[in-house]
Structure formats: C-alpha cells, structure tokens
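Yeah, one chain of the complex is gone here, protein chain that is, but the others are all in their spots.
For reference, chains read A, B and C in written order, and residue numbers begin at 1 within each chain.
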Amino acid sequence: METKFFVLNEERNVNLTAYLQPVGGEFRSILQRPAVLILPGGGYHFCSDREADPVAFPYLKAGYHAFILRYSLGDQAVWPNPLRDYEQAMSMIREHSEEWHIEPQRIAVIGFSAGGHLAACAATMSKNRPNAAILGYPVITGETVHDYLPSAPDAAKAVDSKTCPCFVFATRTDNLVPVENSLHFLTALEKHDIAFESHIYSNGPHGLSTGDESLDATGSCCRYSAWVADSISWLNDVLGGFSDQGLTDPRFGAAINGNRDKTLNLDCTIQYLLANPEACALLSFLSQTQDGDTPFPSAAKKVITLRECLSFAGIGEEELQAIETRLKAIKNS
Amino acid sequence: METKFFVLNEERNVNLTAYLQPVGGEFRSILQRPAVLILPGGGYHFCSDREADPVAFPYLKAGYHAFILRYSLGDQAVWPNPLRDYEQAMSMIREHSEEWHIEPQRIAVIGFSAGGHLAACAATMSKNRPNAAILGYPVITGETVHDYLPSAPDAAKAVDSKTCPCFVFATRTDNLVPVENSLHFLTALEKHDIAFESHIYSNGPHGLSTGDESLDATGSCCRYSAWVADSISWLNDVLGGFSDQGLTDPRFGAAINGNRDKTLNLDCTIQYLLANPEACALLSFLSQTQDGDTPFPSAAKKVITLRECLSFAGIGEEELQAIETRLKAIKNS
Amino acid sequence: METKFFVLNEERNVNLTAYLQPVGGEFRSILQRPAVLILPGGGYHFCSDREADPVAFPYLKAGYHAFILRYSLGDQAVWPNPLRDYEQAMSMIREHSEEWHIEPQRIAVIGFSAGGHLAACAATMSKNRPNAAILGYPVITGETVHDYLPSAPDAAKAVDSKTCPCFVFATRTDNLVPVENSLHFLTALEKHDIAFESHIYSNGPHGLSTGDESLDATGSCCRYSAWVADSISWLNDVLGGFSDQGLTDPRFGAAINGNRDKTLNLDCTIQYLLANPEACALLSFLSQTQDGDTPFPSAAKKVITLRECLSFAGIGEEELQAIETRLKAIKNS
Partner (left out) sequence: METKFFVLNEERNVNLTAYLQPVGGEFRSILQRPAVLILPGGGYHFCSDREADPVAFPYLKAGYHAFILRYSLGDQAVWPNPLRDYEQAMSMIREHSEEWHIEPQRIAVIGFSAGGHLAACAATMSKNRPNAAILGYPVITGETVHDYLPSAPDAAKAVDSKTCPCFVFATRTDNLVPVENSLHFLTALEKHDIAFESHIYSNGPHGLSTGDESLDATGSCCRYSAWVADSISWLNDVLGGFSDQGLTDPRFGAAINGNRDKTLNLDCTIQYLLANPEACALLSFLSQTQDGDTPFPSAAKKVITLRECLSFAGIGEEELQAIETRLKAIKNS
C-alpha cells in the first residue's frame, strides 16, 4: 500500500491523505479499484481521528482505495468552503484515476456527523457528484446545522433528481445530532425516488464511528457495528463488486423505475405513464383494467411498473416487446 | 413442544395457534418464557402462510413461545374487528400466562404488511398493548390502508405516549406498500419519543417474510434476512433475555430520557426541565452556562439530559445526588 | 405445519416425531423439501429435550422437514439396537417421501454427543445411509463410547468410501466427551477422502446444543452458535438449496476428485493415475514433466488433479478432451 499526502489549500489547512493499493500482479484481474473518500466529523470545528483511519481500514480490506479529506474548519469553514474542498478533492481523484488505477465512476463519499452533512451536500448539490454516499449520524436539517455552522444549508432540502444512491445510519438515542436529521433526509430521498438503504439502531451515543471496541462503544446496542459490512455489501450492489474477471456490473440499478429515462418504457410506473397523454392513449386497455378487477390497489399504481403489471397479467414476452417499442417512441419530458 | 389451536370467533373465522415450549427440567432455570404473537399479512383478504409458521420458527429457537393469530378478513374485516381479534388473543394469552409459563409483560406482536398495520394499531391504540412491536413492510398511512381496508385508520396518526418500542423493517423498492408508510411511522415515533429501531433495505419485493431461500427471495439484497436475528437481539435489549439465572432485565429502557417519569429527575432533558418554572429556577445556574460557553449547541438541548450535561461539566456524584433529590420533589405534569 | 408421532418400537420405547411443512400453494415452486433427522444426545441413557425441538426449529425455518428420533436407551440400547432404530426411521421417511413431499436423496442426520455417535454410525455403517451428517460434540472413539455403551463400536474405524459428507463441530474444553473424539473422526474422513467441514470452538461446556441463551450457554465463546447457520449453509452446498425454480443442484460435489468414479478421468489425482499402469503409459509425458521443472511439489501430486495440472500448464480445452476420452476408456479398479 502506498500512502500519499496532498495539501489542497495551505491557507485553510485542507489536506488529502491517500491509501492506494496495488493492482494486477498477484492481484490478478484487479486492474482498477473503486474508491472511498472519507469525511470525518467534528462539528466543523475539528476532524475526528476516530472517523478517519479506522473507517478507511474496512474499505481497504474490501479492495477499495481510500482517501481521507481534512476540510476547512472553524473560521475557515464558512460555507461553501467545505463543499469547495470536497469538490477539489473529488476532481483531483478523478483526474488521477488512470495513474492511481481508480474506476472514476465508482467513488463513494463517506461522512460522519458534520462530515455527514458535507457528504450529503456532496451528494445533492456539488458540481462533481460522488457515485454513492454513506452518511453516518449526519447533520442534515437547517435547525441542527445552524448550531454547528450557521452559514451551511439544509441538506434535505437540496435533494434533487441527480442525487446519488445513499446509505444512511444513525442511533435513535444520539444526544448531539437528533435522529430526526436522518429521518428528514430519508423522507426527502423517498420523495425524489432516490435509491437508499437505512439502518437506525435503537441505542448508541453520538460519534461511534465503526463501533469497534477499541473506539469505546459503551452504551451502544450490539447490532450497531453491522453498518460497516452492510455498507460494503450495499456498495457492491450499487457500484458493482469484484470477480475473477475484474470489476462486475452493479447488481441493482439506482433507479427504482424508468421514470427518469430519456424515453418512456416498460419500467415506468403505471401512474407516470397514465399522466402522459400519448402513453395514456396507448395504454387505454390498461386503465380500463385498472378500474375493473385489477389485483393491484390504486396505491400500488404509484410504484408498480408497467412491466410488472403486464407480467402478472400473463402478457407474453413478444407482446411486451411490441408495447415497449411503441413506448420508447415517446420522449420523456 | 405443545401445539394448541383455539377458535376465537367462529362467525368471523378467527383462530389462534399456540406453540408452547416446556420450562424447567432440562431447561433448568427457564421457568417462564417471553412470547411473540404473529399477525400474518395478506391485505386483510387472506392470512399468508408464508408469514405464519416460518416466522414462528426463529423466535421458538430463541426460546420464545409463539402464537399465530388468523384475524377477520374480507367482509368480516370491517374496522375495528381485526383490532378486537388482536385484543381477544392478547387477553387470552395474558390470562393464561401462569398456566402456559409466559412472562405476561414480555409479549411482542409481529405483523407483516396488512398484519403490520394491525400490529401498529395494537401498539398505538389497543386496550391491551403489547410490550414491543415488530413491523414488517407495514401498511401505515391512510392513503395506503384505504386501498386494502377503507374503514381502517392511519396508524402513524395514532402514535401516543404509551406506544411500545417498535422495530420497523421494509425494502425501499416495495411495489405494493410504498416505503413512505414506514417512514411516516418512524417520524411519528420520533416525535413522540418512542423507542425504535429501523432497517430499510435497498432492494426487495413485497412479502419477503424471513427472506429464507425457501420462501423465494428473488430480487432482494442479501442483507434483507438479517432483520430476523436483529429483531431477536433487539427484543433481548428491550424485553430482557435469558441467563443461567432465568430471565434477565432489559438492557435498555424504552424511554430515551426521564421526561415521562412521575417526577422530574436528572435524566430529563435540559429543554424539558427549563420549560418547568420550578426546575428552571432551581437550574438557573445552568441556563446561564448554556448561554455562555457551553460545549453543547442549542439543538442538543432538546435531547441532552441534565445528567449528561453535568457529568460532562465535571460535576461530582455527590452534587448530582443533591440536585436529583431536589428535582424529584417536583411532580411531572 | 403438521405434527405427526409414530411409535416405532413399543417394547424399546422408540418413537419418531415429524414436523412436516406444506408445499406448493403460497410456497410456490417448493413441491418437495429436504429433511433432517435429529438424534438427541444423553449418553444412551436419555434423549435430551435440549437437543430435540430447539434443533428442529432452525432447519424448519430454512425450509426443511424435521424428524426427531427417540431411540433405544439404557438396557434397551445394547448394540446394534440404536442403529436398527435409525434404520427403521430412515426407511420409514424414505418410503413416505412422496406422501410427505420429501426429496428422498436430500436427508441429513444430525446427532449430538451419544446421538452424534449414532449419527456417525448411520453415516458409516448403516444399510440406509443418510445423504449428509451433522455431528455435534460426538462420541466417536472406542475409549469414550465404552464409558457410555460398552457394546457400541468405534465410529472412526468404520469410515468407508460410501460415508456421506460430514459436518463436525465441538468445543475444545468439552469435559465429558474429549475433543480428541472429533479429531479422530476428521482424521479418518481425511484418510478416506470423504468431504467434510469442521468447526472446533475454543471454549464451551458439553451439551450446548444450538448455543441459544435460553439453553444456558454460560462459559462458551460467542462464536459457538454460528454452527447452526453454518451447517444450513453447508447443507445447501452439499445437498442443494431452494430457488424460485424449486430445489437447486448441490453447489459442490461430495468427492474431492474423480478417484472413485467408474472410469479414470481428468479429475483423478496425478498420484492416483500414475499408480495405474495403463494411465501411467498414457501420461508418460507428464511423469517426465513432474520429475523436471514442474511448479508442483511432489506432496501436491497426491491432491492435484490432472485437469488442474494440465490447465496450469496451459493445455487447451481440445487437447484436454482428447486425453479425457482416452482416460475414460480405462476402468477404475
């Protein structure tokens, strides 16, 4: 493993530590690796060492390169300085992706507490978005962020259609960053149809990091530390994993349906298709069925895709193709 | 294991299956057992066998007695019939607790989908509340429940201060019961300071039950089936577990703080205490500190307890006791 | 779930409890299930309830039917009575396989302590062999079995080429059945090239069963209870698992190589092939290579197959086929 250290901004004391792993050779078909960019917490007043190296280790074990960004703090943290620091770091990583053997579209950001706020902002409002975001007991809402960095925005309100898949974890008994922060963010993700996974553990103080005993996990429930392995498993699902043939495709798409694709298609939800006059005419037979003896309650229309509905109804592959062809002729607006 | 079968309501075809385990003898110090009451799903139109026995097995393995309630369905399900069925079952179980070797205050209800709605109603509005509730991809909101049982209420709106601790799990890609149902319920629990744990998995269709391969888990992420062991671990935390001395005390209290105790105390939050004139006078020194150079941001006041605050400030045990004595003289209103 | 109870031998008080799960219907493509036959321990003096139902539950959860055999004990246990009891039970199960929806070649036996001895005898010397055997802290050696049932044989000495794959677990600190029993059995399995998996935990008293807290696991290391899930995962590997298409093929063959197949083939080990004059002549080029600059040390010859060796050497698929054709013309003696 090679360790590199870069000063990104001398005046603001911003720096990036890189742990770069070898490729090829004994690592056979692994010629590129995905990467994580870690943003430690500390209320925008310090960057906690508890949320730096100890977080890098499990992702290194899983085959990722790891970067740790120590961003603008205290007086230097006036917004958007920390977000600019993130963008500078992410640009640097993507620009060096060939040299450092990084797959540039498989880079996840991981942030804790205030670093979780910064990671959420990276996922929702940065110019150089990450491909996935892991948020640990994040500061999210305007009310909470105001106590740490009054100039910083509410991250839940910034969720948009380009927000990357998010993995959010917290403890319900967090006494510094109330769990409602995480709930607000999840609710915003759900409203924008952004892929997410979430684990809220019943008990545990703020700042547990990986939950390893050596980081003092007193007072936390024993399930807490599972977030680490779960987040790696989830990254494999959304970014793709490793195999003896190199990197594999993601197991699941980020989109829950086809509603945001360039044209309409079978994977759009029924509700979405029926709101489009052209598609509605094309699917007139369906809306009839839906009013009649459909097995799907109307609430389900919101989330069920046309493909699911027609498959349940026993429509064959050939006819599905024919419908898809006609749908794909309709631009998605 | 002894299997019993009770018809609770012949007309409405309501029945209760009981799997009762032996106590004492080779089971040594186990003279009483906790129990689970399982409410299978099925849109209030059927009770799924996939969510009955296969759910009972892991809790039986963990040492619990298991009950399965098949409640009123279809035309018979007009509200509040299913809730009455639950209450009848829970009354019967508690009344037989001595005969069946059940610890009557360690009974959890477990419901899935529509059964999750019923379990949520049991937790929030029944006369005979369970001690914990496990809700799997539950129907919660008025909008969704309306599609299955128009007469049934929104369970999130019913959360009250007596609601038991809840464990909520779901998949984000559920295409029959949108994940917003779970998010609404969690948000309501949080607002009422009810203890909870929650796991929302990124991918999986509706109705996965335990996620065992034999129940066809096609399309789900590999993390899904962890909810089973996690829920048992959580039950041990909130209800207590087993030891060579018999049942143990709960590891964590249901309450996040002392705000709902009979008198004020050190475990009340600062915000709560300051809202009480008597306590506010008593703690005048504290509000001063809080306005000054307190290490706690104002948002934290909402969740930080006085004990935590004073301990961080280095106040000794003796002085803490003195303050507690004076606080406990103030009735909680 | 249907519970059945059969008296197999009234005089010797032998009986079989069956927990049979439904197939088809809501269980979709599951039209047959694998099964486990549980043999509780108790020194051939009793059958422990701790090692009966609590063991059935996890396999039931995993989709298996479960049977519990209470075999001949005490004065009635004179050998081979217990083995005859097993054979009677297994015959009954296989004969009813159609009626009970059992896949008759996917039946595992699970035994503990003295029941582990009986399970090991079932695996090695019965007329109606199981398809897999799980042995928990088993009595194996003549020295130990002599203390419990002087008429019973040493199970390690009975291992033969038809012995089924075995999963063996124990604790090193077992103070009733010394761990050397398990080591003897593993050594015998290895010598006969029988597939096995083994977990010996550092600490734990005798008779821990599943290791659940409700069975009093005082004094055991926390890793112990993993044997349950591991054994189910292993059964899926050696017997096959479940999918949305019904039962799946085993993931791994029981044989480590082709040495016991009807004819010679590429999956025979080099050592085995070179001991056959015909094959030796055919492979003369190989033995030369082996004496020369082969990358494989001579110890490896014992376990490396010809296919592996030639693949490493870069021999193409076509040439491999040609060699296999000629090898398959040679009968295995």
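Rule of thumb we're sticking to: a contact is a pair of C-beta atoms (placed from the backbone, for glycine too) under 8 Å apart; a residue touches a chain by one contact, two chains touch by 3 or more.
Values in this document were obtained by computation on a predicted structure and should not be read as measured data.
Judged over the whole assembly, touch between the missing chain and the shown ones holds for A, C.
Contact with the omitted chain, checked across C:57, C:71, C:86 or C:148, is made by C:148. Residue-wise, the contact with the chain that is not shown comes from C:304, picked out of C:77, C:279 or C:304. Note on the undisplayed chain: of the listed residues C:63, C:130, C:153 or C:178, the one touching it is C:178. Per the touch definition above, the residue from C:31, C:222 or C:329 contacting the chain not shown is C:222.
In the full complex, the hidden chain is touched by chain C at residues 43, 143-144, 146-148, 165, 167, 172-180, 183, 186-187, 190, 195-203, 221-223, 226, 230, 233-234, 237-238, 251-252, 256, 296-300, 302-305, 308.
Contact between chain A and the absent chain runs through residues 1, 3, 21-22, 25-30, 33, 48-50, 53-54, 57-58, 60-63, 210, 212-216, 218, 236, 241-244.
The rule is short, and it goes like this: only the chains that are shown with their structure count from here on.
With centres taken as mean Cα positions, chain C sits 44 Å from chain A. Note: centroid distance chain B to chain C, computed from Cα atoms, is 41 Å. As a whole-number value, the distance joining the C-alpha centres of chain A and chain B reads 29 Å.
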